[in-house]
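Here you go, one structure.
All protein chains but one are shown in place.
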Amino acid sequence: MSADATDHHDDHHHVLPFWKKYLFSTDHKTIGIQYGLAAGAFLLFGFFLMIVMRWSIAYPHEPLPGYLSWMFTDGWKARWLDDGKVTGETYNMFGAMHGTIMVFLGVVPLGFAAFGNYVTPLQIGAPDMAFPKLNMASFWVYLAGGLLMCASFFMESGAAKSGWTNYSPLAGYADRQIVNQFLAGQTQWLIGLVLLITSSLLGAVNFITTIIQLRAKGLTWMRLPFFVWAMLVTGFLLLLAFPPLEAAGIMQLMDRVTGSSFFMPSGLYSATDSAPMDISGSGSPLLFQHLFWFLGHPEVYVLLLPAIACVAEIIPCNTRKPLWGYKPMVWAVIVLGFLSFIVWAHHMYLTGMGPVISTFFQTTTVLISVPSVILLTSMIISLWGGSIRFTMPMIWAAAFLPMFGIGGLTGLPLAFNLADLHLHDTYYVIGHFHYVVAPGILFGLFAGVYHWYPKMTGRFMDNFLGHLHFWPSLICMNLLFFPMLTQGMAGFHRRWYNGGEGYIEKGSEGVNVFGRTVAENISINEVMTGAAIALAIFQLPFLINMFISYFWGKKVTSDNPWGATTLEWATPTPPGHGNFTFDVAAYRGPYEYSRPDHDSDFFPQWEEPKRDAPVEEPAEKPEKEAPKA
Amino acid sequence: MAGSIEEVQKAKRLYMFIGLLLFFFTVVTVAVATVESLDFGGHGFDKVDAIIGLSIAAFKASLVMIIFMHLNHERPLVYFVYILGIVMAFFCIALIGWAKDDPIRYGNPNASDGFYNPDKPATRSVH
Partner (left out) sequence: MEIPFIVNVRKDTGLINSKVGIWLFLASEVTLFGGLFSGYLFLRLYADYPWPERALPVLPGLINTFVLIGSSVTVVFAWAALKMREWRKFQIYMSITLVCALIFMALKGIEYKAKFGHQAVQIDGDGPVQGHEIVEGHVHYAELDKDGQIHEVDKERKKEDGVFSANRIAFKASELSFVLTRPSHEAYVKEILKQAGDSHTITLKEAYRVINEDELYKGDLNRTELLESENALIADAGAELSTDVLDDLEDAYLDARSHDRKVRTKFLAASWDWIRDEEGIDEAATYVIEMDLWKERRKEDGEKLKIVTLGPVAEVTFTIDPPLTLVLKPGDLVKVSDVDIKLRDDTVAKGEMLPSPIIMGVDALDFRHTAQRAEAEELDPFPVIEQTWLLTHKAHHGDEEEGHDADHRNEFKKIWDCHMAWLKAETARLKTKGREPSMNDKFRVNWDQIIAYRDVNEELEYDAKMVYEYASDPDDDLVLYSSGLFDLKGFAGANHNEFDFPHLEIPRNKVGFESTFTPRWNTYYAIYFTITGLHGLHVIGGALVLGYYLFFGRKMYDSNPEWLANRVEIGGLFWHFVDLVWIFLFPILYLM
């Protein structure tokens, strides 16, 4: 399986033109990389929006500095900035789009679509996804939806500004002044969302079918790498949780475009028009919240599982011992997927739900921490007694464990409806889920990038730049997110565009206790903003690393540079069209490291058992597919 | 359904029969909703009519699924996926309904048990 093999394999393929090979490719690896690059660009953009917001929080009276405002035109600044300062409206717009971009356009496509696309078919020994054309369509629909959402920044209305949750009636009313509703940011957000959901559905159908149908010979369910299991469960989450949001999105779209009242209650009064709204009313805003969070909660696991999956691949490889508790982890992830469908209303404790149903959702929410803890604990115990190689991916994976731990544990108080009464919509919530998503999930995905980069390009990423990326990122992330937890407990609301400055002036007179707690905690905003800017700067080493390693990185010497056991390392480097150069079959489980009866410290899944070794037959006899007519 | 030619030939008669059955039950649905002598429950539309109408629809839908969509020939896996989807949908609709119908009760309206009750003025002054 050397480079020669690739050539041999490619022999019977005609050369594809550039646009077919790289742009409109149906190859799962190219599509995976396309997803990765697009999602990376969206992540950077979303990150930029966040820094502008953080500037406004820390320095509400100061104009944006040149390094943040250079990319806006004068006309845009005149429209959206108040003498160079971020206005409340602009903050709302950036806030809504930050959330949307990070969740729907950044992390999900990076974790599920990019890694899933690249790695899953390789790990199950498939030549490609089950429906390659659908795969391509899925990417382009995603890109169209994402660009449509972002294009609204340049429109008269600006982009969506009703929060990433887009609650009605606010979202149904915003941008009503725009005559052609299809040119309103709020409407485009919905159209973009419907496109993104469509893309996710196509992707989910494709992933699940691929995993069910295209597993290699001998790759039985319990021989699947944990990564594949996680992708399967993620696929089911997307498949069943996203359509209700699509329904909600369509209904909200109708509200905006046709003037219906699905989510608009009776008796709404518009302050800007000083008149009752000219709609029929009798809609249900809570219905939107239900439908939104019915997706919204499984979505958290859609974000999380790919990251856990990457880490679960990297840890056994770098500790040189099997993943501890593989089977419990598989069952845990299935249970997790199931439970995630019935916890959604813990986002809605404050909507006037009664105590009985609150208790139900509180119970399921606490229950779901059990499988999560099983996953995390299994991975931590996997470290026990391993001879850990602190390679670049392993460092990220190791940091993932405590960071995700903090994220998960800070979620527990939010699960209890009494504690949530105090913490709801404060920075505590922001701190909690950013700990899950940023130092948690993103670290896991970074680990994945460093781990599979050699397979994708044939070169390693640079270690020095890697360290220069990792350590500052770790420190800055904590400086940024930990104060959020304390601020939140002090009552800082998550949507203050001026960081709580409005309360401090009342507080200075010494009457208002809340004003005093705000005064005590407000100055830490500057530290957090500094950390955010530093965090941005220290992503540069990563971008540089990705780029220069592609051309000048250290070359890999074998197709399996990490000495890993799963099937993706059996392919040539980088894998050609059709992936495998031999008739691939799996003879054993995915994490056979340091087996005493084997001479090397890893025993790949694809390696045929030796004659004198104990018989390890494929669980089922390899069968040849009947030739097609 | 990867049946042989004979099986398919035989199945065609079944399809015809099921089609007629579906036509028949469509007529029944309309009849119980429009003909006065077939109006069950109270006069006009009420719960009983809703239950009858939806039951007939569910029966027709299962005929379509089992016969036309060949569920009677599929492996349990397909049942699993499909029924999972339906059960999830119903369960979640039920949960939403529950969430909407679970009121917050404010203490005892007659006795002052210390709980906040918006219908009664506070007995103790709060500062």
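Chains here go by letter, A and B, matching the order in which they are written, and residues are numbered from 1 within each.
Convention: a residue touches a chain if its C-beta (ideal position, glycine included) is under 8 Å from a C-beta of that chain, and two chains touch if they have at least 3 such contacts.
What you see is a predicted model; the values in this text were computed from it and never measured.
Across the complete structure, the visible chains that the omitted chain touches are A, B.
For the chain missing from the display, the contacting residue among A:I279, A:L401, A:A415 or A:L485 is A:I279, taking the whole complex into account. Here one chain is not drawn; of A:T90, A:S138, A:S152 or A:N206, the residue touching it is A:N206.
Only one of A:L16, A:L170 or A:M254 touches the absent chain when the whole complex is considered: A:M254.
Along chain B, the points of touch with the absent chain fall at residues 1-3, 5, 8-9, 11-12, 15-16, 18-19, 22-23, 26, 29-30, 33-34, 42-45, 49-50, 53-54, 56-57, 60-61, 64-65, 68-70, 75, 77-78, 81-82, 84-86, 88-90, 92-93, 96-97, 100. In the full complex, chain A touches the omitted chain through residues 13, 59, 61-63, 74-75, 77-78, 81, 83-85, 126-128, 130-132, 156, 176-180, 201, 204-206, 208-209, 212-214, 239-248, 250-251, 254, 258-262, 266, 273-275, 278-284, 287, 290-291, 294, 504-505, 508, 519, 522-523, 577-578, 620, 623, 625-626, 628-629.
The rule is short, and it goes like this: only the chains that are shown with their structure count from here on.
Contact residues on chain A toward chain B in their complex (touch as defined above): 240, 244, 286-287, 290, 294, 341-342, 345, 348, 352-358, 360. Interface of chain B with chain A (complex): residues 84-85, 88, 91-92, 95-96, 98-100, 102-105.
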